[in-house]
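If you scroll down you'll find the structure; I have some questions about it.
With one protein chain held back, the other chains of the complex are shown just where they sit.
This part shows subunit A:
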Amino acid sequence: MNRIDPWWLVSLLLWLVPFVALLPLGFVWLHQHDAALYWFATIILCGLLGFGVQFWLRRRERAALDLEHTGPDPAWPPSADGAWTQVEELAETLDPADWPLDEEMRLGVLALRTLERVAGHFHPEVETPLLELRVPHALLIIERASRDLRRSITEHVPLSHRLTIGTLARAYRWRGFAERVLSLYRAGHLVLNPVGALLNEALGQLRQRGFAAAREDLYRWLLQEYVRQVGRYAIELYSGRLPLNDAEPVERLTRDSRRDLERAVEIERAPREHLEQEPMRFLVLGRSNAGKSSLINALFGHPRAAVDILPDTTRALTPYRLEHDGLDQALILDSLGAERLSYQTLHDAANVADAILWVSAAHRPDRQSERRTLQALRTALAARIDRRPPPVLVVVTHIDQLRPLREWRPPYDLTDTTCLKAMSIQAAVAALATDLDVPIAHVIPVCLAEGRFYNVEDTLWAALLEQMDRAQRARLLRCQVAQRRQENWTLLRRQLANAGRFLLAWPGRSSRHSAPP
């Protein structure tokens, strides 16, 4: 302060005086014209309006923040739902005042608390569930979290690629000086223009309060996101979903699919292609003669499966490879009539399916057995908490056999109440939805009779592709379950082998052998 020459200050003031004088002069002018009150009123009004706009902006921001938050992974098994509820609960009850930013260790404590909650959910039987973490998994989680942090900083913090840690440190050091200069400016202002400065101060306070509230919102959101992110990884970790190899689980073939693909190749007598990725598995179920094999042929667009009016043309489960636009690689499994399949076969087949196509004939209303089978299947699938049940689509076949019997003039508009056939089809679809207890949107009428293909390529495929999301999720979980089982064994085998080699190479061992006492 003492480094500044007073004469310099005087010259600076001389420059400023005319401008500074404007304010009191203007005030005098206002006073003379009896307009001072109006001026004050305008100031207050503008201030209030500004505050209102800020308040509105803040609400909008908060709404945007609420929309933008981490949710549970849809691919999680149902067993993770409880853990996520706990994480959400913790996030909701956070008070930003309890977790000040400048105390660095506090955030670590918050993360630890989140981890403990999740670990406790998955391992309620042990006293310190946090220790149930396996060592390679802990290393993996650090790796992943760092990767995510890097990504979000590069993407969201402007100029972060130019920012060095040194810049950050310097900026922090200069902060004190900048604050001191600012308060000096404010003090000087008060001396030179008391009225304007007072008003400025008041407005500034008002603004700051608004911003402080907005900042608190943002901070709360950040804290909640933090807890959710940590919780998310913790759930991945403790539910045992994290495989130790980097590849996505669906990028490797499961044993079931490898076997089925080999059989499919054998059935088609096609040249063998090497397949690495796990295919989507569609299971076609239904009663004998409902049209399962015809459906498969229709999906392929050319005959693959044997079709006959007599039942039992299909062995228990016959796999076919299916390729279609919008579908990378799929196996479609044709089955015997559901009433002929043993419950175990049916259940096993459904367990390794990512989507189920239930084929039912429109003109066979004796659906008691179908209803029972489907219900049993659903109950069994819902009971597995480590898997999401695969989506079920009901395919209604033989719609050409509905009244009027001899009419077949597709396409039919099912909402057309003047067309008898369309009405019959619509009513049959509704009856099937009720009988089998499925939403009507999942019931697709098709015709598979020779030369009368209808609704397969457009509607059925569209419905299938619409279910693809749910099917993908089912596939992911299925692969994880299959791979965890496989991984445990391969790892154990490899570790034992390596340990053996290690022991063989143990220096003391060979010397002992070479030099017996």
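Simple rule for what comes next: a contact is a pair of C-beta atoms (placed from the backbone, for glycine too) under 8 Å apart; a residue touches a chain by one contact, two chains touch by 3 or more; residues count from 1.
By definition in this document, contacts and distances are computed from a predicted model.
Protein name for the hidden chain, per its UniProt entry and selected from "G domain-containing protein", "Lipid-transfer protein", "ABC transporter permease" or "Hydrogenase expression/formation protein HypE": "G domain-containing protein". In the complete assembly, the contact with the undisplayed chain comes from A:Asn289, out of A:Ser239, A:Asn289 or A:Ser335. Within the set A:Arg144, A:His324 or A:Arg364, the residue that contacts the chain not displayed is A:Arg364. Which of A:His31, A:Arg59, A:Arg113 or A:Arg452 touches the hidden chain is settled by the complete complex: it is A:Arg452. In the full complex, the hidden chain is touched by subunit A at residues 287-289, 309-311, 337, 339, 362-369, 371, 401-408, 424, 427-428, 431-432, 435, 449, 451-452.
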